[in-house]
Structure formats: structure tokens, C-alpha cells
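Note that one protein chain is taken out, while the other chains of the complex remain in position.
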Amino acid sequence: MNLEQPPSMEGFLSFFIYVVPFLIFVLSFVTFAILAERKVMGTMQLRSGPNRTGGRFGLLQTVADVFKLLLKEDTIPKDADRTLFKWSPILAFVPAFMVLAVIPFTKHFQFADIGIGLLYYVAISSLSVIGIVTGGWASNNKYSLIGGMRAAAQMISYEIPLVLSIVGVIFLAGSLNLNTIVGAQQSVWFILYQPVGFIIFYIASVAELNRVPFDLPEAESELVAGYLVEYSGFRFAIFMLAEYVYMFAMAAMTTVLFLGGWHPIPYFEMIPGAIWFAIKFSLIFFSLMWIRFTFPRIRGDQLMTFAWKGLIPISIINIFLTAIIYEILS
Amino acid sequence: MIGWLKGMKYTLNQGTKEKITYQYPEEPIPLPDRFRGIQKFYPEKCIVCNQCVNICPTDCIQLTGKKHPDPKKRGKIIETYDINFEICILCDLCTEVCPTEAIIMTNNFELAEYSRSKLYKNLDDLNNHVTNLREENKA
């Protein structure tokens, strides 16, 4: 497939044939990621987690939950801004799916190998906050409003360290193309060259994902559920879906940028790249869950201080150091 | 920097510990003998002394007695005995004062009903409890 070809029916069909199974794959990933999260959470909290629906391991629990959400009555608060209320789940959901296009899962399995893949990823993923803010505003609920505002402040603040932290990677790879970036990690993964960048990227991505300890926008115990308060049924399901797809994308991106994508660790070359990708990806995913079970929530002002006085200066210093060392060595 | 790492280690360790969930509806919860569930009432033991009615803090017991059918015997026998489980707080005082242990506690605690009227337990309802009777009723 190639994006430069003129639009044609065949082109459309071939994309379609590739994309639909992938979408289904992502959806089933989300289904089982939620289940896995609940199971791991259960294990760490001395519970069993879902174990009724779908056999002993609760394999169909999420499916049942989704059906429940889809069958629920569609309620819209009386004084809500109806148009925006309906649009905001879509606004949150579309960017999360769009970014999947550029992620190279293996050497050959990638939908759009565009030259500025990284830039595309960063740009599109920052759009999802619009969905959250409009959702919070359109609900016409004070808790939602505060949640939405927190989300805006948080996601915009953490967008900056997120981008700055990957500048080092771009230096080293010399390209914004994700395939080239993975290719450059053939021998050494960038986590070793860019440990600081990795840590900042990781923290910022947790914040971007609105997960504990940065789950202020939907702070369960303060804002009840933040911007989600008024959402129920399938709109809520779509928000959740967007969140988990975004999590999928972020974990995949961390793997691609810092953990060498599909590259195996030395001497284990016989294991195919896809499996390597999956292993690294799962590690990141597990660490995201693990953090969630352990940490309390950070406070809003501390969150801002942390981003602006901590992460951003450090990432700028990191860029300069990388540049200087890179110049000296090359 | 060390504190949160300790916490992470702790949660990971807990993953290896035994689960503490009660598999409740499938497996009944083990309850000690003293547990206070719905009462069991023995009409033949009751001497209609009214002590349980007097001690009940929520006034949920109502009883009536009648003359003993056997004219040679003195005293009364019980005719109706109702406990309103909408307000009974299972405080155990009625069983504590009953001189003949005509009313005792059982370990049956699953008392939810779909309608309120079913929560009015009459003599037969209370007499019909035969399982999980409490052994030790007087201190």
C-alpha cells in the first residue's frame, strides 16, 4: 500500500480489508486489556477479580459490560448542550484511533509509513483533550466542568514535556519517521541512550492518559467522575474505549521510541519481531497498571509544579546535553 | 525517591498472597455459634410472660396468649407471636430475657424479601426455622 497512489476503488478496498481486522484486533485488545487490568488488580488486592461471566476467569465479563452499556437508556441532561454532548465522545475517540495508523508494530505491519510519523502522532493525540473539555462543558454539571478544566490544564501541560522528551530520540535517529527510528535501534535501544528522556516520556504519558497518580480529571473521590459524570450508556462506553485505545497507542509508542520496537534482545533472534513487540508492550502496560494500584492521586497544583518546574526544565536540559554529546562523539 | 518503590514492591508481593474473598453465594459464610440471625420460636415452651415484649427496644414483638386448654393446668399458652422484621435490630435482648428459652437465635441471616409484608414474621414462620439453631443461648 502506498499513500501516494491516486484515489481508486481498489485502493479503498485494500485499505478497508487491512483496517477492519485491525480495528477488530484493537477492540478485542481493549476488551481483554480491561479484563487483564481487573484481574491483575484483583490479584494484587487479594481478590479474585471477575470470575462469574465467561467461566472461571471471567473471560466474557467485559463483553457483558459492553452489552450492558450499549443496551442502557440514552440519557442527556436537560440543560446540557445537546450537540456538543453528543459530539464529545466522538471527538475523544477519533484521534485515539487515528494515531494507530502510524505505529509500526513489526517491520511490515504498519498502515501509513509517513515521513513525519512522530509529529503526526504527537499532533493528533493532543486533540483528544478537546473531546474531554467539550464533554465536561456540555454536560452542564459543575463537577464535569471542573473535571474538564483540570483535563485541559493537565493535558496541555504534559504535552510539552512529552514532545520535548522525544526530541533526543529524533536527534539520535535523525528522522521523524517511526520506521527509521526503530531501525536506528537495531543494536542499542534508545532507553540506554536516553534514560532521562524515557522517564520523562513515561511520566508524561501516564499524565496524558489520565491515569493514577494523574487521574485528576476524573478523580473518583473528589469530582465523582469528573467529565464523565453525566455520561452513561454507549457514550460512556465510547469514552472508555477511547481511553483504552489511547493507552494502547501510548504503550506501543513507548515501545517504538525507547524499547527498540520489534528488535529482539541479542541471542534471542529466533523469536519473531511481533512477539518481541508484544512482550515489551505488555511490560509497559503492566507497569501502567501496577502504578495505578499503588499510588495515591497527586494534587492539581503539585501536578502543575511538577510539569513546569520539574519535567520541562529537565527535558530541555536533556535536549541540550544530547545535542552536545552527539556533536562531540560524531 | 525510595518511598514509592517500597510501595510498589509491597503491592507486587501481595499478588502472591492467598486470596481472601469469600465465595459467598456458592459457599456459605462460616459463622460462629453466637451469631445473631432470625429468631426461632418454640410455641410449646412459651409461658406468655411478656418479658420479651417489654425488653424489645424497638417494640417489634406482638403476642397474644390464651387460657390453657387443659383446665387442670394453670397459666397460659401462646396464641399469636409476631415479630416485625422491618424494625427488629437483632439485638438479642428478647432471647436473653426469655426464662424458658422459648425464643432463641439462629444463624440464618438472609432475610431480604421482595415485599414488606413478608417481613412480618408470625408464629409459624418463626417456628419453622429448624436449621442453624444457636446452641448457647444463655451466657
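Chains here go by letter, A and B, matching the order in which they are written, and residues are numbered from 1 within each.
Please note the rule applied: a contact is a pair of C-beta atoms (placed from the backbone, for glycine too) under 8 Å apart; a residue touches a chain by one contact, two chains touch by 3 or more.
In this text, contacts and distances are computed from a predicted model.
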Name under which UniProt lists the unshown chain, selected from "NADH-quinone oxidoreductase subunit D", "3-hydroxyacyl-ACP dehydratase", "Vitamin K epoxide reductase domain-containing protein" or "ABC transporter ATP-binding protein": "NADH-quinone oxidoreductase subunit D"
Touching the absent chain when the full complex is considered, from A:E10, A:D301 or A:E327: A:D301
Contact partner of the left-out chain, one of B:V53, B:I77 or B:L90: B:L90
Option touching the unshown chain, where B:I2, B:A112 or B:V130 are the choices: B:I2
Positions on chain A where the hidden chain makes contact: 41, 44-47, 142-143, 146, 212-213, 215-216, 219-222, 224, 292-302
Touch residues of chain B, complete complex, unshown partner: 1-4, 6-7, 9-11, 14, 20, 31-36, 55-57, 89-93, 96, 105, 136, 139
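The criterion applied here is as follows: only the chains that are shown with their structure count from here on.
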Chain B - residues contacting chain A, complex: 4, 7-8, 10-12, 14-15, 17-21
Contacting residues of chain A [partner chain B, same complex]: 40, 43-48, 290-291, 293-295
